Structures are given as structure tokens and as C-alpha cells.
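In this view, the complex is presented without one of its protein chains, the others remaining in place.
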């Protein structure tokens, strides 16, 4: 059968990324405490395309995913998928992006009633033309932030507080656990949030938050400071977006540090 | 040219709604204070299709919209669009849905600094086989709700408070202004929210909210009570969804009253 | 500690639904072929609230979910969750909504290369004040629809074709498998869609679709006709929305039949 994709073209422009986007797929992710957990991912897979080839064989991305498998997704499995993409698609560079909800058991602070917290996570793997492998881990944690300014204005009544989303993207040499990034984020906010809170817990959470007010500026600085103390960090980007209770727009802050282009072999 | 849509089929099932969905379109909406305002809408247009016709002529929906126009959208213009849809598409019933952001000037409570608040609105018009015309107005207002339980637990510090979305859908005989529904919603929440607040305003908003705590249950009941006192209400549905600052899920309440099937001529 | 929710109020309005919305939760769903499959759900849980109570105890919804469990979600488990909600929250009616992606293995039609198809599904369970239990199953299947009109206009070249989403909601006495609803939908479209297609498969899919053109009107009628032949159907709603390749808006059709209020005991 005809193979238009392999057609040789002249005067073409090299394409940075070509592939499949938005594929839903059940995966199994490594879990620090329980070994692994089932979840459902959105997956993007791209390779570069030299200037003389017309197209990439899209069905091969799916075949690679199906054959290599997405069980116990970790650093090693992602590298294996990228190497397969480079080989089977004759590409010099390969990129894999996996986004998924991740769940962690979290007892309420006083009553210890069990609950399950969801964190949206992402993995961005690349294997480039110089055989550098790099992996960025993204963790999103919803937190409670209480406004320091509002607290000063109304010290004996309620300061405005709201759900905020803190996002950490981090590129490191050694492995970093999702759970460890969550701990860094939650300890930097006015308070972690919980799925189940009894009255004693609700009081505890709010009293704590009242005594630990945080601007979006404060929380990204505190997270960035803690990340700087970790070993082997090559690059990070920390964001926080507060869904302000007093406005219909959000407050936002971002710090980026390091060299995004660095990778390891 | 061939006209497959007009093909007569046998043993067909009547289709309740057929038409176009998700059309983006700039419109001009009637405004209580300024006469009118420009905005951008998402529009759905449907007719019923008798069992013996194969299809509806989809391009006609667009032609009707373009010819009748969507300028100064109000009760009369919607009825005109529906009557055109029934006639030109030879249908017994027609339905038109228009969703759009609507802006209202709102000065800060103390400093009087000017701001603009956005309200997502909707209009659901129907003209049925008995020539009944009905129109549902939907208004979404983002509000601040402060938890009564949390306030009792921590009377001298911060209660948890959050952005919430209150949604009112209302079918009435006479015209009801978007601005009047907004007033009903905002006066029933712990506080309205604002786009611009100086420090004096922020203190005022939070002190007020602290003294007016509201569960989602409280706010839907208060809105429902006020709607009951309006003239000519045939049906309503009131919802409130709080994006809880202490959880990663939402609190929700809903009250529906009246006969959704009623219309006027 | 104070219990504001149990406060007795006067002149209150009964609230139709109060509870939690948008909770992310990992679940295990019954699967016709493999026994069960892991997935991640969005969950809503509501009860009614009599006019004399101020509020519902929101944390109890979470506790019920955690204690009853969401393993092997099926008719029986949903009924159990609803009965627990009624008892523990002292409510006359309870509602549970669970939305989740569901995966089915689907080999390519000719090459038989294995692939995995995603279907967004939903379960709407209710237990009302007359002890009627009802369960609505929702299945969304993405399909390929090829326009009959375009095919007549260009019989020897390409008719426009596009991805479409067909949605079936169905309330029945006996159990209906997700897989059986998928089969009804996919056999009514111009063609099913696949995650992995080799060239021989792509040719087969398009030749088939070319010979089976379908308007949105055709597909909802064909699905409705097949549903009518199933045993024990109390109510259904069939929708199809085509993301037209020639427009930036969608074509839509809907048929609803039966009595939505019916339930079984």
C-alpha cells in the first residue's frame, strides 16, 4: 500500500513536534506508600520530523504505548517509551506528556477521620538529539490561603480566605516523589485542605489558617525556598493562583529558576 | 440539486430537537441602565422534526439569525426569531438558547472606586405546537459566602469563606430585568463581590460577611423567598454552589418551584 | 459543640437537593468482559432537606462514601449508598451521580491491532420518598458520521465527515450493560472510531462510512428504534452532536421517550 508519510520532499522545514494529543488511557502509577495506584491519564506523544520526510506514522505511537505498556509509570518506563519512539519512528528527539489525577489518603487533623485528596499531576519526558534525557514532574495541590492584609484589617473577625491552586514543575537528576512535593506545597500554604472534616477539625483548620496568613507571593516564595534546598534540582517553576472569595478574578504569582534546557543522561 | 433532508421516510420517529449548537455570535443585549450593551454569545437553535421528514435544513438557522438579527436582544426579538424558525423550517415547535457574559458597573462600597462585574446569563425561548411562547431567564452571580458553622466555632478569628456561584432560572409572564435578579442574589449572600476593592472596602466587605454568615441552604432559601414575592413568576430554579476553601469539592443546594411547562401567548 | 445545621427554623422552604458536588474519587466499575475495571469518577451526592431543618451535615456524605465503598460499582451498590444516605442524613430522598471514563478493548477491523476506546459514562441513582429506586445509565460514544447530503453532491470524491458524540441516557428495570449500549450506538453511526488503525483499517473504515452516510437525525432515530426493542425500558434520551468539519458550530438532534419519573422498587 502507498506510504505518503515516507515520501521525500524538497525544501521542507523541520517540524519540532508531530504526534498524537489528548489520548485517554488507564495507567498504573508508582506510589510512595502503597506501591502503585490505578488512574486515568491524558497522554501526548511527539517526535521531531526532519525536513525531508513528509509525515510521521501516527498509528505507531499507539502501538508503542500498547506494547511497552503504561504500568508502574516511573522514570525508567518513560525513558523506555521515549527510546522506543525514537527508534520506531526514526526520530532524533521524542517527547511524552502524561497528565493524571493522583490520590493520597489524608486523615482529618483532629478526628483522624479518613479521607482521600486528589492532586492533578503531570510528567513531561524528553529524549533529545544529544541523547539527553530529561523529566519534569508537575504537581498541583489545592490549598487554603488566608489573606494577610484582610487579617490585619479585621483581626478579631474573619479575613477573606479561599481555595487556591499551587503548581510546582520540577526537573531534577534524582527521583522526587509526588508525596514529597505535596508536603512542600501544603506546608507553605495557610492550610492543607481535606475531603472530610468534622467540626473539631474545621475549627482546627481555620484557627491554624488565621495564624498563618499567606499572600500568593508568600506561598510561591516559601515553596521556592524549600525546593532550593533539595538535592539535584536543575530547574523549577512555582505558581499559585488564588480563587479570591472577594473577587471574580484570581490572584497569581510565579517564580522560575534554573536552566530548563538541562537534562541528564 | 438533490434535497435529501426533504425526503419522505416511513416508520420514522418524531425528533424532539434538531438544529445547530455552540455557535459563537456577537450580540447586543438590552440593559436596564444604559439602554444596551455589546457582548458575545453562544447560541443553540432547534426545531422539532415530524416523523415523515428525514432532516432539517441546517443552513436556514444561520440565515434566520443573520436576517432577523440579534440586536437589542429582548423578549420580542426572541419571539420573532422563534416564529421565523417555525415558518421557514416548517416546524411546529422552535427553541432558541442564548448564553452570554453581561457586565454591570459596581462601585466599591466605601471608596466608590468604579469596577465592572461579570454575570453569565442565559435566555431559553420556546414557541410550542400550541403557540405558547415561553422564556426562561438565567442569571449566574458569583458571591462571597461565609460559613455559619465555622463562624460559631471560631467567633473571634476567621471563619472559612469562599467564592460561590448562585444560579437563578426564572420563567415569568412579564419582563424581569437581569439587574433585578442580580440584586436579589447579591442581597441574599454573605456579600456581593467586586472587581476593585481598596483596603477600606475590603474591611467593610469582610466585616459585613462576618455578620451575615450563609450556608448554601440559607442562600437558596432566601433567594427563593424573594422570587416568590415577584409578580407573574410561573416557574423558577435556584441553585448555589460554593467552591469551599477548606475542601476540594463543592457544597450545593437547589430549590425548584412552579410548573416548567407553563407558557404565555 | 454547636450544631447549627440541626437548628429548627420556621417558615423555611423545603430544599430539593443539598449536598456535595464535583468530588474526584477512584472507583472500581463492573465490566461485562473482564469482571471489573479501575477508573476515576466525579461524584455528586444530594438529599432533600425538610423545611424545618437549617442544613445538611456535609461531612456525612464523605463518610458514607468511604464506609460503603465504591468498589464494583453496580445497581446494588448504588442502592446501598442511597439507603445509607437516607438513613444517616434523616432524609426522605437521596440522589447519587457518578461520572467516569470507561475503557473497552477494540481491535482494528482488518489488521486486528489492539486498541483501547474511551467512553464517558454516568450513573444517576435516586431513592425517593415513596421508596422508589431508579437508575439512569448514561453512555457517550464518539463516532464517525459522514454527511448523506455531501455524499450525494460529491458521489465520487469526499463527503464531509467528522467526529460526533452520541449520548444515550436510559432508565430501565433490569440491568443494561455499558457494552450493549455502546454496540447500539456504534452500529447506528457511519462508523465506530478506533484508537489504532493501520492503512488497511483506515481504508476499510472510510469505505464503510462512505456507504453508510448518516445525518444526526438518522443516528438518533436508529438508536431510538433499537432501544425501543430492548426489554424493560422506562425512559430514554438519545442525543447526537456532530463537530462538523465544514463549520465551527455543531449539528445536534435529540429524541426523548417514556416517563422520566418512573422507578422500580
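Order of writing sets the chain letters: A, B and C. Residues in each chain are counted from 1.
In the analysis below, a residue touches a chain if its C-beta (ideal position, glycine included) is under 8 Å from a C-beta of that chain, and two chains touch if they have at least 3 such contacts.
Note that this is a predicted model, so its numbers are computed, not measured.
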Omitted chain - touching chains that are shown: A, B, C
Contacting the left-out chain in the complete assembly, out of B:7, B:87 or B:114: B:114
Residue touching the undisplayed chain, where the options are C:160, C:226 or C:257: C:160
Per the touch definition above, residue among B:9, B:68, B:88 or B:200 touching the missing chain: B:200
Touch list for subunit C against the chain that is not drawn: 117-118, 142, 144, 146, 149-151, 153-154, 156-163, 191, 193-195, 197, 199, 202-203, 205-207, 209-210, 243-249
Interface with the undisplayed chain - residues on subunit B: 1-3, 23-26, 37-40, 59, 62-63, 66, 101, 103, 113-116, 118, 195-200, 203
Where the unshown chain meets subunit A, residue by residue: 1-2, 4-5, 12-24, 44, 46, 49, 54-56, 58, 148-149, 152-153, 215-218, 220-221, 224-225, 241, 248-256
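FYI, only the chains that are shown with their structure count from here on.
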Category of the chain touch graph - line, ring, star, complete, other: complete
Subunit B against subunit A, contact positions shared by both copies (same if over half, else different): same
By mean Cα position, the chain sitting nearest the middle: C
Copy-to-copy rotation for subunit B and subunit C - C-alpha atoms, rounded to a multiple of 5°: 180
Whole-Å gap separating subunit A and subunit C, where each centre is the average of the chain's CA atoms: 29
Of all residues in subunit C, the ones touching two or more other chains: 1-2, 23-24
